[in-house]
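All protein chains but one are shown in place.
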Amino acid sequence: MRKFDRYARRKLLSRIIAVLTGLCVIAVLYPLVSIVYESFALGGAVLFQAQFLTTQAPNGCSVIACQTVGIGPAVQGTLIVVGLAAGISVPVGVLAAIFASEYRVRGLGRAVSFTADVLTGVPSIIMGAFIYGYFVIYDPQIALSFYTGALALSAIMIPIVVRTTEEALRVVPNSVREAAMALGISKWKATLRIVLVASLPGVATGVLLAVMRAAGEAAPLLFTLGYSTLWFTSLSHPGANLPILIYTFALSEYSNQVKVAWGATLFLLILILVVNVVSRLMIHRMRVRMGGI
Amino acid sequence: MNPTKLKVDHLTAYYSEKAAITDVSIEFPERAVSAIIGPSGCGKSTLIRCLNRMHETVVRTRVEGQVLLDSEDIYQLDPVRVRRRIGMVFQKPNPFVTMSIYNNVSAALRFNGRPSREETDRQVVRSLQQAALWDEVKERIDAPAVSLSGGQQQRLCIARALAAEPEVLLMDEPCSALDPIATAKIEDLIKQLKTEYTLVIVTHNMQQAARVADYTAFMYLGKLIEFGPTEELFERPKDSLTEAYITGRFG
Partner (left out) sequence: MDSPTSSNSSSSRSPAMAPRAPARSRPASRWPDRVFFGLATAVGLSVIGLAVAIVVIIVYGSRYSFQAFGFSFLWGTVWSPTTDVFGVVFAVVGTLVTSAIALLIAVPLALGSAIYLTTHAPRWLRGPAGTAIELLAAVPSVIYGLWGIYVVHPYMQTTIEPGLKEYLGFTGLFDGTPIGLDVLTASVVLAIMIIPTICAISRDTLAAVPQAQKEAALSLGATDWETTRVAMIPYARSGIVGGIILGLGRALGETMAVTMLIGNVDRIPTSLLSGGQTIASLIATELLSNSGPLQESAILEAGLILLVIALTVNVIARLLVWRVLKGGGGGIVE
């Protein structure tokens, strides 16, 4: 029978493809292994020093015994600016998503949804440039400050929160809304206390995603939060920030600063990993307690 | 009775740890139509899916026993080879949605590299004629397969399966998603196909079995209750369960 001549070749091809694609997976995952490994190797010693988190960043120096501690202000700065940004973007994002999903206003809801989608594709550096462009004209005094930094990060976070909240709201079955309506509960209460609560795991996931993204961004802060190595002084002054620290020190010609960059990298990676894992567990428990929505 | 083409020998099939069929033994004669009937959940779909090793494509399944095609145990052979010799038509027609009618039918041919255009054309026409679909589609052979009606799609799937030149054709409730006219066409088709192929058909419709099948197997709760020439099974059933089923007392 003619068809069986080629049979061995076909099986062999399938096996070769299986091996090749398997190699692709190895190639794809290798950078992750490398990044984690190098972070520990080059930043581990730095991270686990006593004052790593409590002192300021060192000046560049080329002597062997140079100080390699000090990302305190950067961690503080990141917490403040991301916290501020979250404070703006979470309410705004959730409310906008509620508008798009719970109220039918002549296609405006769809417009909001589509716009948020489109906004996720705006490069983060453009967000920074846009905020800078506004403030450098209208209020140059605080062009480089926590305020503008928070605004730039919010511009990045809001579309993420809107999209994920909208998805989460959409999953809540209409019967829930109808039941609330039938019980005479006013719409705003029903939306906030019932529908939103029902979609909380999804919303929480989205918020955490946005927060983690903002914590790692440097580009939009280049021209908004600016650069500093000092502890927090005021919201209208520029501030320190982890990703910017990593960026600046990575390019430093002083090896002690480079080591600090690696230490900060390890710190940031662990932070992201921990937040990731903890949030998944929390959200999983939320889901279980609510009976698997 | 014709010689045996496909012999099921003490077959037990599991989903996880639960046995869907237990210790089933049947000998399907060649160039004849054998039907498997029984109430929902009796294991007939599981049985037929074991005959071309589709059962194992689901996770955590296991099979014990043998299925012999011309005295070779298909579970000792490469599944790819087995499925070429034992084809299948599914309950819901599943043509490849992105392909034309022509490409659907010739799909199996193209696995083996590219036969010449004339050769492929010939096979496609032949298969479509065997499936009694050629006249209806010859004007639009490159149209998307999904533009056909349900009954036509099912005949397309039959043509596609036949193009692979199998020895046995399995059909898992081939008409249950179709209207009566389409069903009738396919039943006629089945009666024609048996001159060249061995057919095994699962059906939930007893009358269909009575109309098309030469032999019938009755299954209940995963066990084979009775197997024999259709007329005998329906008119002089040996088992009281069989009698209860065909007289409509359950199922």
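A and B are the chain letters, set down in written order, and residue numbers restart from 1 in every chain.
Everything that follows uses one rule, which is that contacts are C-beta pairs under 8 Å (C-beta built on N, C-alpha and C of every residue); 3 or more make two chains touch, one makes a residue touch a chain.
Note that this is a predicted model, so its numbers are computed, not measured.
Enquirer: Based on the whole complex, identify which of B:N2, B:T98, B:S149 or B:Q192 touches the chain you can't see.
Expert: Only one of B:N2, B:T98, B:S149 or B:Q192 touches the chain omitted from view, namely B:T98.
Enquirer: Of the residues A:A45, A:L79, A:L95 or A:M282, which one touches the chain left out of the display?
Expert: Once the missing chain is taken into account, the touching residue is A:L95.
Enquirer: Pick from A:V171, A:L251 or A:L281: which residue touches the chain that isn't shown?
Expert: Here the residue in touch with the unshown chain is A:L251.
Enquirer: Decide which residue listed in A:L47, A:I80 or A:V162 touches the omitted chain of the complex.
Expert: A:V162
Enquirer: For chain A, which residues lie in contact with the unshown chain of the complex?
Expert: Against the left-out chain, chain A lists 10-11, 13-14, 17-18, 20-25, 27-29, 31-32, 34-35, 38-39, 42, 91-92, 95-96, 98-100, 102-105, 108-109, 111-112, 115-127, 129-130, 132-134, 136, 155, 158-159, 162, 181-189, 191, 212-213, 215-219, 222-223, 243, 246-247, 250-251, 258, 261-262, 265, 268-269, 272-273, 276.
Enquirer: Provide the residue numbers of chain B that touch the chain removed from this figure.
Expert: Residues of chain B in touch with the missing chain: 52, 54, 57, 59, 80-85, 87-88, 90, 92, 94-99, 107-108, 110-111, 144, 146-147, 157, 160-161, 164.
Here is the rule we use: only the chains that are shown with their structure count from here on.
Enquirer: On a C-alpha centroid basis, what's the spacing between chain A and chain B, in Å?
Expert: Result: the chain centres lie 53 Å from each other.
Enquirer: In their complex, what parts of chain A are in touch with chain B?
Expert: Chain A reaches chain B through residues 2-4, 6-7, 10-11.
Enquirer: Quick check on the complex: what are the chain B residues that touch chain A?
Expert: 78, 80-81, 84, 111-113, 165
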